[in-house]
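A protein chain is absent from this complex, but the other protein chains hold their places.
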Amino acid sequence: MSFNTFGHAFRFTTWGESHGPAIGAVVDGCPPGLPLSEADIQPFLDARRPGQSRFTTQRQEPDAVKILSGVFEGQDGIQRTTGTPISLMIENVDQRSKDYGDVAKAYRPGHADYAYDAKYGFRDYRGGGRSSARETASRVAAGAVARAVIPEVQILAWVSAIGGDAIDMANFDAAEIGRNPFFCPDAQAAARWEALVDQARKSGSSLGAVVECVATGVPAGWGAPLYAKLDAELAHAMMGINAVKGVEIGDGFAAAANTGEGNADPMRPGNDGPLFTANHAGGIAGGISTGQPVTVRVAFKPTSSILTPMPTITREGEATELFTKGRHDPCVGIRGVPVVEAMMALVLADQKLLHRAQTGR
Amino acid sequence: MSFNTFGHAFRFTTWGESHGPAIGAVVDGCPPGLPLSEADIQPFLDARRPGQSRFTTQRQEPDAVKILSGVFEGQDGIQRTTGTPISLMIENVDQRSKDYGDVAKAYRPGHADYAYDAKYGFRDYRGGGRSSARETASRVAAGAVARAVIPEVQILAWVSAIGGDAIDMANFDAAEIGRNPFFCPDAQAAARWEALVDQARKSGSSLGAVVECVATGVPAGWGAPLYAKLDAELAHAMMGINAVKGVEIGDGFAAAANTGEGNADPMRPGNDGPLFTANHAGGIAGGISTGQPVTVRVAFKPTSSILTPMPTITREGEATELFTKGRHDPCVGIRGVPVVEAMMALVLADQKLLHRAQTGR
Amino acid sequence: MSFNTFGHAFRFTTWGESHGPAIGAVVDGCPPGLPLSEADIQPFLDARRPGQSRFTTQRQEPDAVKILSGVFEGQDGIQRTTGTPISLMIENVDQRSKDYGDVAKAYRPGHADYAYDAKYGFRDYRGGGRSSARETASRVAAGAVARAVIPEVQILAWVSAIGGDAIDMANFDAAEIGRNPFFCPDAQAAARWEALVDQARKSGSSLGAVVECVATGVPAGWGAPLYAKLDAELAHAMMGINAVKGVEIGDGFAAAANTGEGNADPMRPGNDGPLFTANHAGGIAGGISTGQPVTVRVAFKPTSSILTPMPTITREGEATELFTKGRHDPCVGIRGVPVVEAMMALVLADQKLLHRAQTGR
Partner (left out) sequence: MSFNTFGHAFRFTTWGESHGPAIGAVVDGCPPGLPLSEADIQPFLDARRPGQSRFTTQRQEPDAVKILSGVFEGQDGIQRTTGTPISLMIENVDQRSKDYGDVAKAYRPGHADYAYDAKYGFRDYRGGGRSSARETASRVAAGAVARAVIPEVQILAWVSAIGGDAIDMANFDAAEIGRNPFFCPDAQAAARWEALVDQARKSGSSLGAVVECVATGVPAGWGAPLYAKLDAELAHAMMGINAVKGVEIGDGFAAAANTGEGNADPMRPGNDGPLFTANHAGGIAGGISTGQPVTVRVAFKPTSSILTPMPTITREGEATELFTKGRHDPCVGIRGVPVVEAMMALVLADQKLLHRAQTGR
């Protein structure tokens, strides 16, 4: 019951290990008739792809997606979803040959090694196996399909802090996000981060990061009052990403330090539903979208793969030290940006379908 | 598809509105043979019960739980679970007669009123209907059943900050938690909060709060690598509680400002599995428990029910102002403590059953 | 993981035992705004109610349903569903005081007694506990809610054979079904069955029966190609009713003895979609409705509660004999008619919602 499936009405199941022949996802419940080809998915994978700057792992993966089922070219020559399961496959190419003796015999602190062995008595230790960040490529591919389901929604994510150094929202420029290797909307912060991340990379250290994501165009009414609350589903989705340790909706922990007056989102009449004069709630009230932008903040820990040897134990329980050789991400949160966007898309596509199941709208 | 069910193997479904005849929960998948009577559940409901101090709503509810099914008294005279669904019912008693005209006609800002109408076109406006914090009594009752499933686990929650005023962990005393009306483990903070909350109460304002929860005794191996990760399930559970806007596992957002070295949890040989010399991870790695204490922090917003009139609109879209008359919680996070504990128990009971489904242990 | 929940988008969970204080169901995912009061549900329960003729068990239960949540009286004075969970409760009244010593100590052959003990190590032996046909009252109540979701569909079920004596379809008269205590559409068969069932009743024997059910008005397109096929869901629903041992869609086993030509359902142009000139398929092709009537046949075994002593064993494994004292149904299939109708309604309501989730129609 490892439940590698996410979603209720729009569901996806991922599979694959870092060093197996391939990874992939099966998307089920997708509405029929949506134009979908590999070219619609590839750009999102390219954004997540490693090895594109010195600030991410140097593993070289083309991450070329293949659609194996669920689409068909109609008489208009356009390939569309048929409503049957969409199987997506990405072959692993750069599984660099390497000696895994250390990792096979001892547990890397902070990694899932010990927990896997405690659960399964056995693990694929090559590159972290199933717990590798490589798995997130499957989510990004599935997320691209989800976007086709919610054309009314625009999703934008960025890195808002690295190693505690935050952007200045006064400098926010969405166009800047694509111009630097950090998905950073603040050109000044990006310049600072270049030095910061370079230093971490050179010293074999790593840094945590915060990713923010906003979805605009979500109509009022998606979500549910209780356990399938839109905010609860988003928390589930985001906390399930590798290395994530915290999730906030709207003001999050800042709301806990506020008063009811300070945290209020007053409403005024608008042409198209109410106008809200604030959005402390992050676009969600009672688990249901209000029509305001849906906002989420996600905390990524620094990856545990560092060059400093750390005390640990072997599989037999003997004391030893271990450090991480080879390629790694100095700030894994950077490549988290396309993953956070994908999970936002996947949750919203699911909620759209759930909403119309119950209400017919 | 409002999904009022939570859990996979150990599942519960809640029902009921603030001003209906009763609320309740159906617990499904409970192991058979566990001693369970109303007396095992009632103390947890009593801890959550409103009206016990001037710092919570003055609604007077006995919150007396009835077990309607799923238990049977065996030949040893002890009532035990039978493995069939356990139906729990709590009658509503103090649905104070009141004029709901205002709330019926206009939307309380920050409340779920507008979102409900946008979704369903219609709502039970009496006391917030299904979105009332009253629903959490059902969770607390179900959580008491969950505790019987995981006798190896001890769960403790407390309020660690109100309105931005945090406890000092140096003063932490678990015994103090039950001695003040704030579930506060720091006697000095409790004294400060008395003035703080009193002020908010008298001025008709409200305050946010942070609740922390620790589960000890969770064996290594519960959880799953991906979408049913233990941390993702906890995030789902906690963010689904009314008024919650943020969730952290272990160091949470602080980890995002840390380095790999600073965030490491080194391991040493121990008699009973590894000894960890730190717990930044909050007892979870790769979505699976490590055997360390499982720690979670939960941000509660200040309730939107305040005496200050706020701009809003009517159902017809006209501008108006609204304030909340009558009884309300000046700091809804206080009564969140037993609810957070219940959700922790519910998630862990579910994970224990999922774990043994897959591994036989 | 006893899974007392049925359905995907329109879901219901039942609870309760034969001799507990009450039984009930929680209906989740119901669309909002549907008129629903207890008066809409009660007639279906009355049709299933025991003790109405000498051909069913003499247990006297008013089976009065209470709606505890999920409805609200709007400004038009009509009570409607709100979209939140609908909790239905039926109190048990006639739990006749009785000595259960025999049943507590030994296993009634053909009943679930031994299997329950093998699974749970423990059982509520009073009146069969959870395995009692009494549970079907919860389904009938939930089914009445489902009918409100699919006003376009008409559902009709009847008994087509008792103890191997089948009706003659040439005599079929729908109006006859309500005129005799057997839900029999053939007046001549009803007359024969009166003698047949009387004889079984007097001799403490029991008889099997076949129930047929037709749903008209189901539009083409409900269902799914694979595991959630409409026919598979119906098979699941019907085989889950107590005492059912066989399910057929359309021609069922007769199709297995036919040829492709004989089993064909040719199509002709019609005003409103195709006209089919036969319905061997029972209105379902490839798991999806075709717009023809959906037809299902359900085999009920004779109840194992008979007066003839049967060899069995005690809980300790000693040989003994047991017969069923007290009230029982000589032909449990008769009261299966409202239950089969309810399960048809529940499956179709679920499929309607699933269909519009995926297609928006």
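Labels A, B and C are assigned to the chains in the order they are written; within every chain, residues are numbered from 1.
By definition in this document, contacts are C-beta pairs under 8 Å (C-beta built on N, C-alpha and C of every residue); 3 or more make two chains touch, one makes a residue touch a chain.
Note that this is a predicted model, so its numbers are computed, not measured.
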Of C:A64, C:A104, C:A187 or C:I313, the residue touching the omitted chain is C:I313
Give the residue, chosen from A:P50, A:P109 or A:G129, that touches the chain omitted from the document. A:G129
Per the definition of touch given earlier, which of A:T14, A:T56, A:N242 or A:N263 contacts the omitted chain? A:T14
Per the definition of touch given earlier, which of C:I86, C:V103, C:V145 or C:A200 contacts the omitted chain? C:A200
For the chain that got dropped from the picture, name the residues of chain A it touches. 1-5, 9-11, 13-17, 20-24, 26, 28-29, 32-33, 66, 68-70, 72, 74, 80, 82-87, 89, 119-124, 129-130, 353, 357
Listed in rising order, the chain C residues that touch the chain left out are 1-6, 8-9, 14, 107, 109-112, 114-116, 118-121, 130-131, 135, 161, 163-164, 200, 205-210, 219-229, 231-240, 242, 244-253, 255-269, 273-274, 277, 280-282, 284-291, 299-306, 308, 310-313, 317-319, 333, 354-355, 357-359
Could you list which residues of chain B touch the chain missing from the display? 9, 29-32, 83-84, 225, 353-354, 356-360
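Everything below uses one rule, namely that only the chains that are shown with their structure count from here on.
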Quick check for you: compute each chain's CA centroid and the global CA centroid, then name the chain with the smallest gap between them. B
Hey, how far is the Cα centre of chain B from the one of chain C, in Å? 38
Taking each chain's centre as the mean of its CA atoms, chain A sits from chain B at a distance in Å of 27
Of all the residues in chain C, which ones touch at least 2 other chains? 9, 29, 32, 83-84, 353, 357
